[in-house]
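The complex appears here minus one protein chain, its other protein chains still in place.
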Amino acid sequence: MAAALEISGLTRRFGGVTALAGVDLSLLPGEVLGLIGPNGSGKTSLFNVLSGHYAPDAGAVRLDGRDIAGWAPRRIARAGVTRSFQNLRLLKRLSLYENLRAATHSAASGRELFWQSRAAKRRERSQLMDLLALFGLEDKADDAPGALTLVEMRQLEIARLLAARPRLVLLDEPAAGMTPAETARISRIIAEHVLPGRSVIVIEHKMPLITALCRRIAVLQAGVKIADGPARAVLDDPLVRQSYFGSRPC
Amino acid sequence: MLLDLVQNTVDGLAVGAAYGLLALGFTLIFGVMRRLNIAFGPSIMIGIFAGAWLHAEWSVGMVPVFLAVLAGAVITAAYVERISFAAIRGDAALASMASSFAIWMQLEEAVARVFPGRTYGFPTFDGMPMIEIGPVLLRPEYLVMLVTAAALVAALQWGLAHTRFGLELRTLADRPEAARVSGVNVARVAFLTFLLAAAIGGIAGFLIAAADGQITPKIGLWATIKGLIAMVIGGLGSLRGALIGGLVLGVVEANAQWFLGAAGREMTTYALLFLALVLLPAGLAGRTEAGARAEAERRL
Amino acid sequence: MDSYTISVLSNIGLFSFLAISAWILLIAGEISFGQQAYFALGAYGAGIATAVWQWPFALGLGFGIVLGAGIGALVAWPAMRLTGVHFAIATLAFAEFLRSGLNIFRYRREVGGYLTGPDGANGFRDIRWAYEAGVEPLGYLILIGGCLLSVIALVACLARGRGMALLRIVGEDPILAAMQGISVARVRIGAAALAGGVAGFGGGLYAHMATYVEPAQFGVMPGVHALAYGLIGGLGTVFGPILGVLVDIGALESLRVFSGYRMIVFGGLVALVLIVRPRGLLDEAALRRGLAWLRR
């Protein structure tokens, strides 16, 4: 099967620091990959390159065969790549509904800037409200996101992600700061709503989430991929354990 | 033609030195606070009018007038800092900018109330002979400007490198978070930087007013605009850039005035500003790699 | 209505155009100190069209709008990648560039035996359409009101469609906007064109009310006032900037108590509001509360 995403030799430097040093990675359509590694190992930098925020210094990123390395974020997003952010990026001054709707604007026609027919408006509203309802947020549709709990904010971000109808989803620490119960909830939500029919890469430090979602794991350390394979095998790899927990048995 | 060019350039350098001082004041504030104080020019204007008033009422000499200018500018700057900067949250940089604009309206109106006429006299440096350097003439006021600007910049450079206040100011411009945990009293350093900037601006304003011999309330707008342009040409937040920007602006203006007339000078100045922004957003002095990286970090 | 009231109301209407113009850019996350430039372009453009070229009034006004919008977009195109302080200074630079350009702009033609047209710093006299068409001040006030309503209706359309949401998203988080597939550059240029057009509209109306315009009228101060109106009125709705105008011109300038101290009071008021409510009186939160109350 042809890969949905094929990264080869991806390199990105910042001044003297090499954040990514020739990373190769491929992802099959519909596959879920867990990306782990110590702090500062280049995981988020990889996402930043994939989403177009940083241009790579070298290497290629093929999305369904097209090389998207160095494209503007807007173009990459339109090609079907959507991401979440480690420390949430919500529009605090807009309502929950408008936060979701942000994902649908790029597909709209110029005329729609000034006018949406009543029917189109109703159709959009009902679609997005369904999405909010999926996460139990429909009652707060017209509130600002400031009053939500952390889990609700994450859910809103995931809902926005889904509203964009992506083919490739990049999740950056979706369970950061969550209790085990909350982590379990968010991983169930991801499993039910995000995974079906999409290729997904998840960065996460919380192993329960990784092991629950991913059958395959890749490990980055200091910008280099040091392991890639079936989840259990990677987690039992002594090299990986050392990079994570130090060499002592823990 | 060539001689005109040289003569204009010499005059331009002198005026440009004063612009550089104005830009230096702007830059100090911007460097430390990352915010623009639009009321900078108007605070200088208050100082100049205080000096003019003192001179008109008691016909005092240059020194008391100078001190009055300095005091007026510094006191007004303290007011601006309290109301438009200290009182507004750290992340609302644009609110500070807009607020300082509002204070500008206040200051200009206040001066217009107290001095209802359009122009007022200002004491000049009398009795100094014109200086001849070959075929080029240098007005004595301009020589004073050049020398003062050079001395001030040298003193500032020395102070920034060798006094505790200078170091603390630089740490604040460099890494505010680290400055805080290193024990720097950020609020106080910011306040004193404001006063220092106003003092430098006051000196520039005094020199300019003394060279012209007359003042109008428009000098507030004028000082803000000239300082801003010089700062932007040189690069936001760079002291060296501010001075270079001032000199470039002065020379370009003097030549444009000579060859294109007053309206042509204005247009050239603003076109220069717009182009500098669009083509050289980092300014003539450029931006260090570390600065660029820090900026990239901040963005995401 | 006495003529004083009519002139105050007309001023409120005309300043509202300028205030809405600055407000549109504030929504899109950019501070402009230079909207008066597009007001001036509208005034000169529409004035030349009706007075020199003898175009019909509506067409002349249209020309002013197109001129404002077109130049607005043209200036925004290179200035688009500038943000915050840089953008603000660039707008100021352009506005002052234009004003000093108008100081030497001469375009005088003979119309019906009279020389008419802009004459540099001496200004541009005899923009006489309203006088010749026999429009009374009250009639002209109604015209201004109608035009203002059309601008408000346009903004309402944008709010109904996607336009306003796009402006707000780009204004709040351009990086996120780009990652949602939105072209930040296009939105910003569009906002600048819209803002320029609205200012040009107001300028055209102003020129025909005043019959005389000169470059000195379009200095920094009106632009800064326009900005301040949005900031104190609030960024939540289009009525924010209009509220700002009402407070300044409607209350401060017209009330005897403040005569001569208007700027001092207004300046202090702006500074105070910015401390207490950085996004103005009618901000987004106030708007949301209002809508919730209406829905109830």
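Each chain gets a letter, A, B and C, in the order it is written, and its residues are counted from 1.
As a working rule, contacts are C-beta pairs under 8 Å (C-beta built on N, C-alpha and C of every residue); 3 or more make two chains touch, one makes a residue touch a chain.
Methods note: contacts and distances are computed from a predicted model.
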item	value
The complex's invisible chain, by UniProt name, from "Heme exporter protein D", "Probable glycine dehydrogenase (decarboxylating) subunit 2", "Amino acid/amide ABC transporter ATP-binding protein 1, HAAT family" or "Phosphoribosylformylglycinamidine synthase subunit PurS"	"Amino acid/amide ABC transporter ATP-binding protein 1, HAAT family"
Chains on display which the left-out chain touches in the complete complex	A, B
Listed residues B:Val15, B:Ile103 or B:Val184, member touching the removed chain	B:Val184
Omitted-chain contact residue, chosen from A:Ala3, A:Ala60, A:Ala79 or A:Ala212	A:Ala212
Option touching the unshown chain, where A:Gly110, A:Pro180 or A:Pro230 are the choices	A:Pro180
Residue ranges of subunit B at the interface with the undisplayed chain	161-168, 170-171, 174-175, 177-187, 288, 290, 297
Chain not shown, touching residues in subunit A	16-17, 38-40, 146-150, 152-153, 173, 175-184, 187-188, 205-212, 222, 235, 244-248, 250
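Please note the rule applied: only the chains that are shown with their structure count from here on.
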item	value
Chain with minimal offset from the mean of all protein Cα atoms	C
Far-end chain from subunit B, centres as C-alpha averages	A
Centre distance in Å when subunit B and subunit C are each reduced to the mean of their C-alpha atoms	30
Rounded Å distance, subunit A centre to subunit B centre (Cα mean)	48
Between subunit C and subunit A, distance of the C-alpha-averaged centres to the nearest whole Å	42
Multi-chain contact residues (two or more partners), subunit B	300
Residue list for subunit C, restricted to those that touch at least two other chains	175
Complex contact set, residues of subunit A against subunit C	51-53, 72-74, 77-78, 82-83, 89, 91-95, 98, 101-103, 105-108, 111-116, 121, 142-144, 164
Residues of subunit C defined as touching subunit B within the complex	31, 33, 78-79, 81-82, 84-86, 88-90, 92-94, 96-97, 100-101, 103-104, 120-121, 175, 219-221, 224, 227-228, 231, 260-264, 266-271, 274-275, 278
Subunit C-facing residues of subunit B, complex	30, 36, 83-84, 87-89, 92-99, 101-106, 108-110, 113, 221, 225, 228-229, 232, 236, 263-264, 266-267, 270-271, 273-274, 277-278, 281, 299-300
